[in-house]
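Of the protein chains in this complex, all but one are displayed in their positions.
For clarity, chains are labelled A and B in written order, and residue numbers in each chain start from 1.
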């Protein structure tokens, strides 16, 4: 079983790579396009996959992945279990700030088939933040793309003074009660 | 012309949409060219229907004509009814008789009239080589009820009959007898295939859908690949191969052309609930009865897009893909058929 390693490869100069994992091809594609439309001073690579592990035959040409975004569709149990199964194939070092969950469809509370708590728990289990958004709406998609890009820049080490690990400790939903008082 | 006929014609005319009115009346063929031209199609429908009735009165239209108009209407709007497919079978050794529409009609009428006097039978043949039979049923003492007729669609030389139901059980038996006698078959049974779309049903039973075109014509595959490469080079599809296999599997299951239109697929489960013994629920051998219905305005298209949309894993269960090849959309799943015992995907 091949796992995806966070630091197995050297970073590429002036570029960052994001991996979107999710079963909804259309949302993935749309989000990827929206991310690329944002003006950036570094080269962004986007890899799309519906599940992990990634096909090993492409390992040698794949750049280092800086951020994995797991897209959970709250309306599909299949999508949730798929993500759950994929998470196993991610190296533990990724969870030091280089993973984030994107929950879509939470805006239709009467139609969701996964409990919100389940997603929050999953994210907590893997020490990663959850973003909620509705990707159908273009404006929200843009806002989400911008948020992901900010995270990506940090994860790829393009933000001086902030590391992925420190950022994830900020984002983690279980901040100790007085961590910021120190 | 009696009042029933007049009223029936009037109501039928009221049902016809204005845009179709001219065409249908022409097809009907009851009126002369001059009469057709004299009808003002742009007046209030109520008036229009009365005008039509008046002209019919002049022409001495009968219930036959009225029924004809009804068939024309229902032929155009055949998707408004639910059609059930029946298959007739011959016993071994029955030699093929040369088919003849006149004989067919005569035998059909004779067989039906033999048992039931009060019945209106109307035949009409259309360009697509289908014979439409409209039967308005009465009883021993009652005149035929023109408002609840049965429509039967039959293609010569085929064992299939499409029936739009609105009849009582005993009438159905009579109808089957008449059909068997007329078409020279010995038995008839329901195929568990129902849809609103008559043409799709025909496609399915006559095997006209293009299921395996791909094997002869690999062209579209390459075209698709080139469109995939068209996207931004910065977006990399990691599981292109996997997607391709999914697509291939899908294509094997559903073909790559348009699919017949079905509205539902029904699975009656009568399987024993299997669980670990320690769970201790439903461990007796009583079958676990449940009915699963998948419904959609275009069911097969919906099933076909399940895997690409990421809502199910490919390949889909045989149960979902066998609808067209089996020509069936209601299934009964019992314990014995082990091939059908695997679970259904989540939806």
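As a convention for this text, contacts are C-beta pairs under 8 Å (C-beta built on N, C-alpha and C of every residue); 3 or more make two chains touch, one makes a residue touch a chain.
One rule holds for everything that comes next: contacts and distances are computed from a predicted model.
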item: Chain excluded from display, named as in UniProt, from "Ribosomal RNA-processing protein 40", "GPI-anchor transamidase", "Centromere protein I" or "Replication factor C subunit 3"; value: "Centromere protein I"
item: Interface partners of the hidden chain - shown chains only, full complex considered; value: A
item: Candidate in contact with the missing chain, chosen from A:5, A:36, A:131 or A:165; value: A:131
item: Chain not shown: contacting residue from A:5, A:42 or A:170; value: A:170
item: Identified contact with the non-displayed chain, of A:5, A:42 or A:140; value: A:140
item: Selected residue (touches chain absent from view) among A:54, A:87, A:151 or A:164; value: A:151
item: Chain not shown, touching residues in chain A; value: 105-109, 116, 129, 131-134, 136-137, 139-140, 143-144, 146-148, 150-151, 154, 159-162, 167, 170-171, 173, 175, 177, 180-181
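Quick note on the criterion: only the chains that are shown with their structure count from here on.
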item: Partner chain B, residues of chain A touching it in the complex; value: 19, 22-26, 29, 32-33, 36, 43-51, 54-55, 58, 62, 73, 76-79, 82
item: In the complex, chain B residues that touch chain A; value: 231-232, 234-239, 241-243, 308-313, 345-346
